[in-house]
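Below, a portion of the complex is reproduced, with chain positions unchanged.
As written, the chains take the letters A, B, C and D, and residue 1 is the first residue of each chain.
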């Protein structure tokens, strides 16, 4: 089942650079693992912002929440989730 | 180049049903043609709303505007466009 | 799977009273049928407004959309959907 | 009497981890006690957010305020309260 997820990242500048770099590296590894598994289906950078639109394919709301709340940068994110359904004009199944 | 497009449809109830059905049929044909051509890459229904999230692959802003403003339901739509860029953690190229 | 759904009803006063009454009766029958089936788990009136908070238990986003878009008053509703997950402090399973 | 309560938690990252863990443990115990008593009737996690929708059954506004303002995490919460009434189409009494 698909969800559109908008993530805005706001890392406070009080966080030590080493900690930030560590979190970012973990975030990238985590994101790429989920993409390879097909759960994180799309990941696009919003031009000009430290934000992204992503599409997740999760079994349900609980799995989605586990995935998102496990993001290393989760404590520094504003996240909104929009549940997606099959559009009657879409030629591809979700 | 990819764009995230949010479309909210608001058809006034003063429009005759025949006209609405005609527009919807044209809209579906147009949307499916563009999907087959690869321009309208993703089309997802927002659950619970007469709205969708779509991803378009257009040569640029002008082509995107031509595509969107040619939508049969365009006069009855609120549209917002977010330009997307390659995310450094994305394993797939845009 | 649970979804929190906020529904605001705005019936244009240009709609004939007979039509409005017909739609409202259909809406009530439809809502009660779904409640008896367990799909429409909770339905609460927001005090002072022609609006409600409802909790739906649907198999997924697509089923939820089918349910909501089949509401007789759907064309006159502003709907927002919030996917719910299990809260770690909740003593009851969702 | 039922109230829909939306709680958004924003714990400043300047708070020591031990203090945060202590507060979270207290919050969980408090929440589960009230659920067992039937006051905190529903507690759902909003997928993707450190937020929840809850339904409280309180004798009135004052009791509700006492309950909410006694939440250990109360100082770090943005809370909105919506009073709920019986919906004419609801098959279950509130």
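One rule holds in what follows: a contact is a pair of C-beta atoms (placed from the backbone, for glycine too) under 8 Å apart; a residue touches a chain by one contact, two chains touch by 3 or more.
None of these values were measured; they are calculated from a predicted model.
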Per this structure file, total copies of the shared sequence (4 shown): 10
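Here, only the chains that are shown with their structure count from here on.
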Pair joined by more contacting C-beta pairs (B-C or A-C): A-C
Whole-Å gap between the CA centroids of subunit C and subunit D: 23
Between subunit C and subunit A, distance of the C-alpha-averaged centres to the nearest whole Å: 28
Interface hub residues of subunit D, defined as touching at least two other chains: 45, 47-48
Chain contact topology (line, ring, star, complete or other): other
Of subunit D, residues touching subunit C in the complex: 2, 4, 27-28, 31-32, 35-36, 42-48, 52-53, 55, 82-92, 94
Interface residues, subunit A side, partner subunit D - complex: 3, 5, 12, 14-15, 61-62, 64-65, 68-69, 75, 79-81
Touch list for subunit A against partner subunit C, complex: 1-3, 60-62, 64-66, 81-86, 94
